[in-house]
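Quick one: this structure, given as C-alpha cells, is what I'll be asking you about.
Yeah, one chain of the complex is gone here, protein chain that is, but the others are all in their spots.
To keep things simple, chains are lettered A, B and C as they appear, and every chain counts its residues starting from 1.
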Amino acid sequence: MTDVEKLTMGQALNRALRDAMAADGSVVVFGEDVGPLGGVFRITDGLTAEFGEARCFDTPLAEAGIVGMAVGMAMNGMRPVVEMQFDAFAYPAFEQVVSHVAKMRNRTRGRVTLPMVIRIPYGGGIGGVEHHCDSSESYYAHTPGLHVVAPSSAADAYGLLRAAIDSSDPVVFLEPKKLYWSREEVALDAGVPGFGTAVVRREGTDATLIAYGPSVPVALEAAALAAQEGRSLQVVDLRTIVPFDDDTVCEAVRSTGRAVVISEASGFASVSSEIVARVTERCFHSLAAPIRRVTGLDIPYPPPKLEAFHLPGADRILDAVDDLQWEES
Amino acid sequence: MTDVEKLTMGQALNRALRDAMAADGSVVVFGEDVGPLGGVFRITDGLTAEFGEARCFDTPLAEAGIVGMAVGMAMNGMRPVVEMQFDAFAYPAFEQVVSHVAKMRNRTRGRVTLPMVIRIPYGGGIGGVEHHCDSSESYYAHTPGLHVVAPSSAADAYGLLRAAIDSSDPVVFLEPKKLYWSREEVALDAGVPGFGTAVVRREGTDATLIAYGPSVPVALEAAALAAQEGRSLQVVDLRTIVPFDDDTVCEAVRSTGRAVVISEASGFASVSSEIVARVTERCFHSLAAPIRRVTGLDIPYPPPKLEAFHLPGADRILDAVDDLQWEES
Amino acid sequence: MLGDDSAMPPDLGSLVPADAPVMLIDPRGEAVPHDTYALPSGEALLAAYGALTLSRRVNDQASALVRQGRLAVYPSSHGQEACQVAAAQVLTADDWLFPTYRDTAALVTRGLDPVEVLVLLKGDWHCGYDPYAHKVAPQATPLATQLPHAVGVAHAARLKGEPTVVMALCGDGATSEGDFHEALNFAAVFRAPVVFFVQNNQYAISVPLARQSAAPSLAHKGVGYGVPGIRVDGNDAAALLAVLGAAVARARDGGGPQLVEAHTYRIQAHTNADDASRYRDDDEVGAWLERDPVTRLEAYLTGRGLLTPERAAAGARRADEVAAAMRAGLSRDAEPDPDQLFAHVYATPTPQLVAQAALIADELGRETGD
Partner (left out) sequence: MLGDDSAMPPDLGSLVPADAPVMLIDPRGEAVPHDTYALPSGEALLAAYGALTLSRRVNDQASALVRQGRLAVYPSSHGQEACQVAAAQVLTADDWLFPTYRDTAALVTRGLDPVEVLVLLKGDWHCGYDPYAHKVAPQATPLATQLPHAVGVAHAARLKGEPTVVMALCGDGATSEGDFHEALNFAAVFRAPVVFFVQNNQYAISVPLARQSAAPSLAHKGVGYGVPGIRVDGNDAAALLAVLGAAVARARDGGGPQLVEAHTYRIQAHTNADDASRYRDDDEVGAWLERDPVTRLEAYLTGRGLLTPERAAAGARRADEVAAAMRAGLSRDAEPDPDQLFAHVYATPTPQLVAQAALIADELGRETGD
C-alpha cells in the first residue's frame, strides 16, 4: 500500500524538504529568496508558512556567508539545507566548500561532522543567460570529502534528497533545472536509497550509455531512437557521482563491450573524463572500442540561441555510438 | 653566445618578472606581501625597489579583490601579474576567475581581452600545514577560457612565465613550490616557448610516464631506477595543461604502447583523468594495457607527517609500471 | 609613530552621511533649498528629462517585448530611471561606467543602442556592444563582481595619469556580497577615482532591505573604509545630478572614492519571471508611484516654464523612434552561427577547440547535406 503521487521533480524536491523538516526538527532551510517567495524555482514553496521563519528563512545576499553559516549551524546540532540560487552563484562560496565543508570531519578526526546539504539548481537547456547554466559538478566531485548527487527523475529527486538530508556528511545536491518540470509517479514511502548505487535505466546489449542528472533523459531518448534502427543500447544512471558505483557501471560496460559517457559539462578534466578513465582501467580487455564522450564543448556556456550546439543531444550520442568501431567486431 | 646562468626555479621566476617588467612598462605585479617583503617565497624580491611602488605593490588582504582589480587593470591597458600566496588561498577568488577572468574575451567577442597572469605557488612536499599544499590545477583546467601552465624546471619556469606574461589571454601559472629551490642552468635568451608544446624529457621504449609540474622530477627518478632494472621508461612533461599537446603525448604513448600518468592532485575527476581518457580515446589500439594513474589519494591533503603516503613517489610509479600487463605482450 | 594607529583621528564628519537623503526637488515638483548642493542648471535638467522619458520608454518597450516573446527576460528599472540617467549624465566620454543587468537606462543615456544592449536578454550573445566604444563594461550578472573591476580600471587610469573617473553601479542586495567590501576597501586604500553608486530599490528579488542590512543606511557602509557616504533621493533627478556630479568631480581631483546611496523603488517585479505579489503589497507600490521621477521632474520643469510643449513633443518623438527601432531590431532573428562558439574563447583557439569546431561543422554539414 504505497503512497504514490504524480509529481514534477520540483514538487518532489519540495516534498522531500517538507517531509524531512517534519521528521526532524533540526532540519533548517535557508538561502536567498527561499522564504516567502519559495525560491526562484519554488522548491522551498510553503516551507516558511508551514514550519515558521526559524526553520526556513531568507538570508542576506552572500553565498560564502550562507555556506559558512551552515557550517556553524551544523557544528551546533542542526541539519542545514541551503540553496544556491544558480550554479554560477555558488562560486563565491567555493572557499567555504573546499576548505571547510569538505574537510571539517577529516580535520577533526570525525569529532565535528557537517550534516548539511548544498542544493544547486544546475545545468542548461532552459535558455538562461550567462552564469545561469553552468554544470559545476566536476569542481565538487574533484574535492574529497563531499558527496555529489545528481538525480535524473522526480522519484530519485525525492529519495536522494531525503538521503542527502539524512547523511551525516555534506552533500552537494545538483538539481538539473531543466528537469524541474518533468513529471512522474513518485512512491513517497519507497525508502531512502543508499548513496553510491547506480541503476540501469534501460537494458541493452550493444553498447552502454553512462549518464547522470540532466543527461539521463537524453540518453534514454537516444536509446529509444537506436532501438528503431535495430541497435540495443543500455542506459546507466549514476545517481551519485561521489561515491561512484564502479560495480554497476563496470558490469554494464563489460556486458556490452562498448560505452559512451554523456554529460552537459565541458569535457576537459571533468567527471566524464573520470568515468572514461576508471571504466577503461577496469574493463580494458572487455572493450571493443575506446569509450567515447559526448559532453559540453570546452567553451564558456553559450548564449541561449546557441546552447543547442553545446548540449549533448540524442543525435550526437548516436553519432558517437556509430563510431564505436562496429565493423571490427 | 647565450646568456646562461645557474638559477633556482624561484630565482628564474624572479628573473622572468624583472625581465618582463623591464621590457614592457604595462606589466604590473601585485598581491599580498609581494612588495617590500618580496613575497613569502621571495619570487617578487627586489621588484618594488627596482621598478617602484606603482609597478609592484602590496594590496589589502583579499584574493577576490586582487583578481578582480587585475581584471579591471587588464581592461585598461595593463598586464597584471598577481600572486595568490598559496594554492588554497586562491579559492576566495574562484568566482572572479571562473565567471570573469575565463569569460571576458568570449563574452565581448574578443573586444575585451585580459592579458593577466595569476601566479599560484602550488602542490605539496614541503611539510606545509593544511591549506598550503593543494594541487588545484583541475579546477582551472576544467574551466574553458584559461590557460593552465605548470613548469617542472627552472629553465621552463623562466620561459613559460615570460610566455604567460606575453599571452593576450589569462594564464593560471602554477608554481610547484617544492621545486622553488631546485637549481639548474637557464638560458635567459632562449626565446619564449609556445604554449601547448609538451616535451619528452627522457627517451625510453618500454612505457611512457606522463607528468607535469612537481611530478616530472619524480617521474625522471622512477625512470632512472627502472633503467637500473633494465626497463626503459620514456618521460613526457606536459608543461602546459591547457592547451594540451595531444600530438606529442600520443606519439610518445604509441611508441611504447604502455603509459602511466602521474600527478600530485587527487585523481578523481582531475587532469590525470583527462589524460587517461583522451590518450586512450586516441591510442586505444596501440595500448597493450590500460593506462594507469599514480596520483594523490582522494582525501584532503594530509598533515606533514603523513604526506609521503599521499604523494606519488618513484616506488609507486614503478609498481604501476609493473602492473602494465607485461606477461601478456 | 608607524605601527601604532590607536591615536588615528577618526575624521568621522566627512564620512558619515547626513540624516536625510539629499533632495532638491520634492515629489510635487517644488524646488527645496539645500545647504551643500545647488540645483543643476535648467539645461542639465532638460537633458535629464529627455533621457528620463526615453529611458522610461525603453523600459516599458522592453517589458512589452518580453510579453510578446521577443525578449527572454527583462529586469526593468521602471521607477529608478532618474538614478541611471544621472549616473550616465555626470560622466565625460573618457570616464567608465560599470553597470548591472538592471542598468539598461544608464547605458541608453550613455549613448548605447538599446538593440545592442538587449542582445544579452534576447539570448544572441552575452554582450552585444563594444565596451570600449562608449567605455561601458559588460552588464554584470554575478552580483558585486564588477566592483573590483571598476577599481582596477580606475587604478590603472591613475597610474597612467589619465583623468578617468569610474562610476560603478550595484543594488542594495549586492552590498552584502564580499566583493562589495573588497572593492570599497581597495578603492579607499589606493584612493582610486571610483564613485560607488548603490541603487537601493528596497528589494533584492523578494528580500526587503530590512533583511539585508541592519545598518542605519547603506551609505553608512562607507565609514568602515574611510569612504564618504552620501544619501540621495533616488527619484529626484536634480539631487542625483548634483550629488553624483560632485562625487565625480571630487574623484577626478584626487579626492578618492565615494559611496552614494539612492533611495528609490523597483516598481515592476524583479523580472517578468518574478511574482512580486508573494512578498509585497500593492499599497507600497502605490505610495512610490506618487514619487515618480519622471513626473516629478516634469512638474518642476513645466512649473518653471523650462519644458515647452515643443520640447516635450520632440522628446516624445525621439522616444517613439527609439522604441520603434527596438521593435524592429529585436524582431530580426539572426541565424545562429556556431563558429562564434569557438572564435573568442582564446586569441588562438586551442587544438582541442579546433577539433570540436570541426565536429560541429561536420554535424551541420550532414544536416544541411553539404
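One rule holds in what follows: a residue touches a chain if its C-beta (ideal position, glycine included) is under 8 Å from a C-beta of that chain, and two chains touch if they have at least 3 such contacts.
Note that the coordinates shown come from a computational prediction; the quantities given were computed from them, not determined experimentally.
Visitor: For the chain that was dropped from the view, give me its touching partners among the shown chains.
Guide: A, B, C
Visitor: Would you indicate which residue among A:G31, A:P144, A:P176 or A:G257 is in contact with the undisplayed chain?
Guide: Of all options in A:G31, A:P144, A:P176 or A:G257, contact with the hidden chain holds for A:P144.
Visitor: Among C:T104, C:T164, C:Q199 or C:S217, exactly one should touch the missing chain; which is it?
Guide: C:S217
Visitor: Considering the whole complex, which of B:G25, B:G52 or B:G127 touches the chain not shown?
Guide: The missing chain is touched by B:G127.
Visitor: With respect to the chain omitted from the figure, which of A:V28, A:L47, A:V81 or A:V129 is a touching residue?
Guide: From the options A:V28, A:L47, A:V81 or A:V129, the contact with the absent chain belongs to A:V28.
Visitor: For review purposes, identify every residue of subunit A that touches the missing chain, sorted by number.
Guide: Interface with the chain not displayed, on the subunit A side: 28, 54, 59-60, 62, 64-65, 67-78, 80, 92, 95-96, 99-100, 103-113, 144-145, 147, 167-169, 196, 242-247.
Visitor: Can you list where subunit C touches the absent chain?
Guide: 1-12, 15-17, 19-21, 176-182, 185, 188-189, 191, 200, 202-203, 208-217, 220-227, 231, 233, 256, 263, 265, 280-281, 284, 287-288
Visitor: Quickly run down the residues of subunit B that touch the omitted chain.
Guide: 32-33, 35-38, 40, 58-65, 88-89, 91-92, 127, 129-132, 268, 297-300, 302-306, 309-310, 315-316, 319
Please note the rule applied: only the chains that are shown with their structure count from here on.
Visitor: From the centre of subunit A, which other chain's Cα mean sits the farthest off?
Guide: Chain C.
Visitor: Taking the mean of the C-alpha atoms as each chain's centre, how many Å separate subunit B from subunit C?
Guide: Chain centroid spacing, subunit B to subunit C, equals 40 Å.
Visitor: Cα centroid separation between subunit A and subunit C, in whole Å?
Guide: 36
Visitor: Rounded to a whole Å, what is the gap between the Cα centroids of subunit A and subunit B?
Guide: Inter-chain centre distance comes to 31 Å.
Visitor: What are the residues of subunit B that contact at least two other chains?
Guide: Those would be 64, 92, 95, 99, 103, 106-107, 144-145, 242, 244.
Visitor: At which residue positions does subunit C touch at least two other chains?
Guide: In subunit C, 125-126, 142, 178-179, 340, 345, 350, 352 touch at least two other chains.
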